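Heads up, the thing below is written out as structure tokens.
Below is a slice of the complex: some chains, not all, each in place.
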Amino acid sequence: MPLLWLVLTVLALAAAGFFVARQRALASAGGEARKLHSLPSYYGFNAVILTIAPAMALIAIWAMAEPTLIEWRVSGAIPESVAADPGARSLIMADVRRIAEGLNTAVEQGALTAEQARDIGGNIAEVRAQLAELGILLGSDVQPEVLEAAQSYRALGTTGNTALTVLALLLAIGGFAIAVMKSDSDFRARNSVERGVLTILVAAASIAILTTVGIVLSMVFETWSFFGMYSWTEFFFGLEWAPQFHGGSELGLLPLLWGTLYISFIALLFSVPVGLFAAIYLAEYAGRKTRAIAKPMIEILAGIPTIVYGLFALITVGPLLRDYFAEPLGFGTSASSVMTAGLVMGIMLIPFVSSLSDDIIGAVPQSLRDGSLGVGATKSETIKKVVLPAALPGIVGAVLLAASRAIGETMIVVLGAGASAQLDLNPFEAMTTVTVKIVGQLTGDTDFSSAETLVAFALGFTLFVITLGLNVLALYIVRRYREQYE
Amino acid sequence: MKDERLTERSVDMKDIKIAARGVQVYYGDTHAIKDVDVEIQDKTVTAFIGPSGCGKSTFLRCLNRMNDTIDSARVEGDIRLDGEDIYDPRVDPVQLRARVGMVFQKPNPFPKSIYDNVAYGPKIHGMARNKADLDDIVERALRRAALWDEAKDRLQAPGTGLSGGQQQRLCIARAVATEPEVLLMDEPCSALDPIATDQVENLIHELRQNYSVVIVTHSMQQAARVSQKTAFFHLGHLVEYGETGQIFTNPRDTRTESYITGRIG
Amino acid sequence: AVAQSRENVQIAGSSTVLPYANIVAEAFGENFDYPTPVVESGGSSAGLRRFCEGIGENTIDIANASRAIRPSEQEACAEAGVTDIIEVRIGYDGIVFASDINGPDFAFTPAQWYNALAEQVIRDGELVDNPVANWSEVDASLPDQEILALIPGTNHGTREVFEENVILAGCEESGAYEQLVELNGGDEDMAEAQCMTVRTDEAVVEIQGDYTETLNRLQADPNAIGVFGLAFYEQNTNALKVATMSGVTPSTETIASGEYPVSRPLYFYIKGAHIPVIPGLKDFARFFVSDPIAGPNGPLAQYGLVSDPELAQVQQTVEKEDSMEMPN
Amino acid sequence: MTDAQADGRPEGRPANSILTPTRRMKRRKAAEKRFKLYGMIAVTVGILALVFLLTSILGRGLSAFEQTMVEIPVELPAETLDPEGNRDPAEMQRVTTFSYAPLVADALADVIAAEAIEIEGLEPSDLGGFISQEAAAQLRNFVLANPEAVGTTLEAELLAGGRIDGYMKGRVTMETAALDSNVSVEQLRLADALEEAGYLKTSFNWDFITAPDASDQRPEAAGLGVAILGSFYMMIVVLVLALPIGVAASIYLEEFAPKNRLTDIIEVNISNLAAVPSIVFGILGLAIFINFMGLPQSAPIVGGLVLTLMTLPTIIIATRAALKAVPPSIRDAALGVGASKMQSVFHHVLPLAMPGILTGTIIGLAQALGETAPLLLIGMVAFVREYPDAPPEGFFDPASALPVQVYNWTQRADPAFVERASGAIIVLLVFLVLMNTVAVILRRRLERRW
């Protein structure tokens, strides 16, 4: 049965299960919902879960495992003479797969009958042409062994599909039956459904973990090979960043890291007070109308493409800061500077701080404000001493989000702060960040297997570890200073 | 109505701390307080009694403009503290509330330490020159609110981790720590055992020497014990206001009588 | 796995080649039944990286590059099964030096650039930090203008050409190279490296982004001199003034003839294994290098590509699907 | 009343009147005013920044919504367009746009002759550049669709060249043209003359919104059709996946997860994901979705998945903060009447946390909508001219995206693309506002104080 039909059948079974189980449960209690352990619909949902979950799990696992298994079987059968080494074998397997899929498509589209497809081995030379006509990609001319393998691949696939259909339907029917049988007044359907929901919640939470694992995995090998080419001491403690095309590059992390921290710091120095004050104003002072307009407006700032901010930094803010601050104060003549990028990035980050904080401040119970106002505190005192501490976890979350965004930003830094890696205290000096260099080295022209490109992965990995440290710190702060209201 | 005027006049000899005339309060469209006139004397304990939902808390909150914080609430009429209109645009409600303190019906400790809860007001008003001063103030306030013994070993523990009655006393301590001229107490003893109640009543007596206290209570006994004047509210109206003794022994309005004798609620 | 057969040619790589590839793709889509190829940008290196991920539908067919593929990259390709690679050189990209249109004229020589931008120069037989801050200090013939060079960042292929064809050439031309070799006790590599080390102070701004950034920076600071691709300059002649190099004005003709010294070849690479199976792939390649397109009067040249003088040979390569030799 | 007032007033003035602030009160009041002022300033700064950015975008980009067209009769000669003369589309297809291009120049020359326009120094080559190269393709498509039109004269409405268009919009002037190697002063004069004669007109540029991208030589033909579809598909994927997954993950972590080391690690991990540069998500997407799972390149489904992963931390952080802010007494109340933990969360806590969740969604989607870097590695930063199909197949077709179009256009050499890029930003912002409207309205309705 085609996968889609299989899935639809299972779903239909589940829908039936819902009503049957619900009905049975109600009947067992003589139609008195109160006598049931759980609400009737929980029995229904329980049946839905029991019907769907195992069958779908099987289908999913099957879908992932089957190709590997078949591949392993088929590739084992390819003679040594055709595929000498594992590399060649995998290439050939790619062909086998494509031919098999191609033949299947041909049958589906009616270009070939099932028998023709099975017997196609006879005219090998034509196979390729025929498949190409159907838009199936083949890398090299079809060898008889390969075609044979492809046929066995198809055969295995068909057998597998039948097995899957039978098994999945059995599971679905089994689940259905169990659920319906269990549906009587004593059965704890709600607990069962909630366990199911909890599983979903856990699965959702683990996606975040899997993402982390994925990120680590997708960088760790390249990072490893980078450290095979470049000494880690020089990377971590090097004070120079100067990649070269001809080797002899200096790939020191410190100037980049310094730039990252410096620019992010300035961006936060601007956006956190502005954002926080905006949030406070919107949540505590502004009228409902003002708030309803101002809040979404400020949120637009988060959606303006960063290139616009970058150009704003380059064309407007940079020269302004240079002419009115840096030059008169003797801080140098660079239009690109940490300050420029920091300020402009700060503008972009305002809504990250303001909107989230505004919601959290709004959620602090009114009774706390009353308590403070009642002893004669002014509104601002109330906010500073009572409301903000109570809203701390949310505010820290908002600031973290802003900081994260600052660390990950490229365009504004490139256009606002320049691209030269420097270690300097002067905020009117051009600097750059780790992220900029990650993007630069990844999209540049250096040999992609050289240290100069691979350093991007090492940078990404290092940044990952460093931000992890900062987050641990933030968690600690929240735990330490959180004031939990009732 | 006539007799109310009479009652009022009879108390005119003492200083009048708060004078309310024609006060109306609306919550959106609901008319919660209907044309209430009342005069609260200085150095006197005034009790507000009346069935649940009659508007006692609402009226109490008018006296220090706590109703300002409720969006839907609208207050009309004239309320004067020492002759000054507290709803005058020039009045800063903050300064008003510093002079007219409040204990809320639902205990609402800050999610801070017990110490900080009490020290909060004095700190804001600059009442302590130094830490030792502040410690003194906190201790005195907690003692007056009869919480010191239970709290002294856990001053740094959060106020929200106290029992219901302890929280109530903490809120009393918080309010008296700022030494307001008028203290509005909304059922301050509702969660207290008789002994603690007694101690709080003593505190009220003590406060009366210098300040005026308005207390909302459901206990007639308590009203009789602590107050000199009693106001009886019913369905948003001030039905009767007068000397406590007179109200309890010889009410002029039948509704008052019914309430006191337990016939209407 | 989702099995869906891909119908369009998929191209990725160099942002320098991108506009040419776009032009060709568009014309190809207009004139053939095949769907218009998808052309991604992202840089030569990223393009080749994707190219070398393997063969199959979910890999690209063509990688654009503003430099030749490196042997190590070819190895990586081969490891992933991409052995059959056809290299197609489509022409040259001239690199010009341009400044604000309202500024003074510049006539440069490589030696002047070397003297202006070298990190360290020889003064009285000793290596000192480059002291010059004004072009007139470099050479009296140059205008009195602060040195502010907007040069490509170290991740950019143009930078390599700039360093080799301008800075290193200037170093040799000015005689500094020999002196450096001497100073380094005959170590030529060392001398070369020293030649090509560019200063990082305020006189130099590295451009990480693209030419648009350079253009914007030029407008933000009239003292600046930018390093551009010829095509980019051609589209902005009303805002930019181009400098001569060793007396030669850059143009498609002078570059094609080799008179103008700073240029680099542009390529694309075809995955041989995909030719028979991706509809239109070969036709596209053929179309790309055909005379009406890539010839000296075609739209590519019009846009600023320096047409390959050996175009006929390139056409042959495409026609015969001649694969590159594997490095040993 | 006045009576009572007189009576009620105590004899001496009170120690401190509430009408006259004490010195300390003045100070505190000043502090209060300052505090409020800071708030106002902060909001103003935000709004001013927005207004400034918007005006600069609008100023540069609004003109992209107008387009200059040339309306001239074009002869479609049979000898060039259908040399065999049997109107067989297959044969006619062999005639390329290169053969159509001269027709346009000829048509223009005819008009000049007919109107007796005389412009000194106008070269024949100037006529070719006057009209967009797109015109040849337009004509060819028309002819292939209507083979019978060959041999007739077509009243064609053709795109004016980019620089001519710029001249009509004031971007190009006689002075710049004099320096510009791509346009001549004579061409501009011709434009003036043609406009006077009624051949040149400017109209609303629907093509900008519907047409696909065009190559670097045809800024006047470049449109956002494919990009809008691509962004739309991606946002559907993001919304459908990121919001439920993010909320589910937050609920688990905040309400159900045992408070231990492991959940601490998870918590830190998620905040940390927010700090991962977006391009790294591109690396991840390439590795997992394309290389491992075999999904196609340049496809909105992959883009959507990558952006989902990127947006998740934002939504999770916002949602968790909002869940944390719901007072525990409400949970107690629900549990007290016999609700299960799950019910208390879904019936009471979640609705109360909704405003915060929506804020997270708004910000997360804004970020996702404007992001280019991760798309770079999965092939969506691309020149795509074919429209993706309708969903669900369309999710797997190549497409570009609005920020990608902005990014690409800002990189192009022809200054006409600056206008297009700004126009694309306007479209992107409109898209953003439309997308957020529901969330904003919903949030406003759900906001509740307790």
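Which chain is which? They are A, B, C and D, in the order written, and residues in each are numbered from 1.
As a working rule, a contact is a pair of C-beta atoms (placed from the backbone, for glycine too) under 8 Å apart; a residue touches a chain by one contact, two chains touch by 3 or more.
Given the structure is predicted, the values throughout are model-derived calculations rather than measurements.
*Asks:* Provide a label formula giving the number of copies of each chain type in the whole complex.
*Replies:* A x1, B x2, C x1, D x1
What we mean here is this: only the chains that are shown with their structure count from here on.
*Asks:* Which pair, A-B or C-D, has more C-beta contacts?
*Replies:* Comparing A-B with C-D, the pair joined by more C-beta contacts is C-D.
*Asks:* Suppose each chain is reduced to the average of its Cα coordinates; what separation in Å results between chain B and chain C?
*Replies:* 82
*Asks:* So the centre of each chain is just the mean of its C-alpha atoms; given that, what is the distance between chain C and chain D in Å?
*Replies:* Their C-alpha centroids are separated by 31 Å.
*Asks:* Express in whole angstrom the distance between the two chain centres, defined as the mean CA positions of chain A and chain C.
*Replies:* Chain centres of chain A and chain C, defined by C-alpha means, are spaced 35 Å apart.
*Asks:* Can you list every residue of chain D that touches 2 or more other chains, as numbers and ranges?
*Replies:* In chain D, residues 28-29, 32, 286, 376-377, 410 touch at least two other chains, as defined above.
*Asks:* Among all residues of chain A, which ones touch two or more of the remaining chains?
*Replies:* In chain A, 365-366, 378-379, 381, 442-443, 484-486 touch at least two other chains.
*Asks:* Which chain pairs here would you call touching?
*Replies:* After working through each pair, the chains in contact turn out to be A-B, A-C, A-D, B-D, C-D.
*Asks:* Contact residues on chain D for chain A in the complex?
*Replies:* 28-29, 31-32, 35-36, 38-43, 45-47, 49-50, 53, 56-57, 244-246, 248-249, 251-253, 256-257, 264, 266-281, 283-284, 286-288, 309, 312-314, 316-318, 320-322, 324-329, 340-342, 352, 355-356, 359-360, 362-363, 366-367, 369-370, 372-373, 376-377, 403, 406-407, 410, 421, 425, 428-429, 432-433, 436, 440, 444, 447, 449-450
*Asks:* Residue numbers of chain D touching chain B in their complex, please.
*Replies:* So the residues of chain D touching chain B come out as 1, 4-5, 7-10, 14, 16-19, 21-22, 24-25, 28-29, 32.
*Asks:* Which stretch or stretches of chain A touch chain D in the complex?
*Replies:* Checking each residue of chain A against chain D gives 190-191, 194, 197-198, 200-205, 207-209, 211-212, 214-215, 217-219, 273-278, 280-282, 284-286, 292, 294-309, 312, 347, 350-352, 354-356, 358-360, 362-366, 378-381, 383-384, 391, 393-394, 397-398, 400-401, 403-405, 407-408, 410, 434-435, 438-439, 442-443, 457, 460, 463-464, 467-468, 470-472, 474-475, 484-486.
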